[in-house]
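All protein chains but one are shown in place.
Chain nomenclature is as follows: A and B, assigned in order of appearance, with residue numbering initiated at 1 for each chain independently.
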């Protein structure tokens, strides 16, 4: 069994954003030389997500509005977590909906995707350097 | 390390439905001959989910009502994604709550389940052919 590990670094210049990281994950897979296996992609920070959905800007706008409705950022004082001096409790909740990680099948050396699947890094508390972990195992 | 790949195809005759696909996943596992490993089951489409929960019709009715409250289908015009000509933005949101995939342990050649765990395909934008991917790795 082979394994390969790669960190992807991001510094998003605003609080929230959706980045298509599929090309970076594909590059990590090529480096690994793995043909059959599983590829884990996870946010290493607890106020960010990795998920698979459509690369369509309108949909990302819908995500932004919807997540603000389900887990509003403000007022910051509505969350006990923010009493610790943080202001990012909403980011922990938004990330809980969108998920920490995805696991993708690797088949014949490729990410084994349906027609529109793309991997996104969702930043909910940006303006600083944060990481995504890619771990691939297989043969 | 062995690996096995299988696609499951569905054409749900209405917009939304919950299908218990545990028997098909178990069949794929038997075909694989894998005794110890991990089994990934994921929707290959971004308006559908794979998740594990109870096979109880009342609960599925509760999911339907609850997801419509959190991410209502109508009016279609409330979503920017639908300006592209689609009407399925709500399906992308519902799928985000219920999840794209599950990973199940394989032990002694069986899906290593608790007492009530069953795997479901949740269709949120049906009336056409769509796929689930099963990928099993192990020995």
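As a working rule, contacts are C-beta pairs under 8 Å (C-beta built on N, C-alpha and C of every residue); 3 or more make two chains touch, one makes a residue touch a chain.
These numbers were taken from a predicted model, which means no experiment stands behind them.
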Subject >> Residue of B:8, B:21, B:52 or B:134 touching the missing chain in the full complex >> reply: B:52
**OP:** Specify the residue from the set B:11, B:31 or B:112 that touches the hidden chain.
**Re:** B:112
Subject >> Positions on chain A contacted by the hidden chain, ascending >> reply: 1, 3, 5, 38, 40, 42-46, 70-71, 79-84, 89, 92-93, 95-97, 99-101, 103, 131, 133, 135, 137
Subject >> Hidden partner chain, residues of chain B it touches >> reply: 1, 36-38, 51-54, 56-59, 61-63, 66, 70, 97-99, 102-105, 107, 112-117, 137-139
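By our rule, only the chains that are shown with their structure count from here on.
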Subject >> Centroid distance [mean C-alpha coordinates] between chain B and chain A, Å >> reply: 20
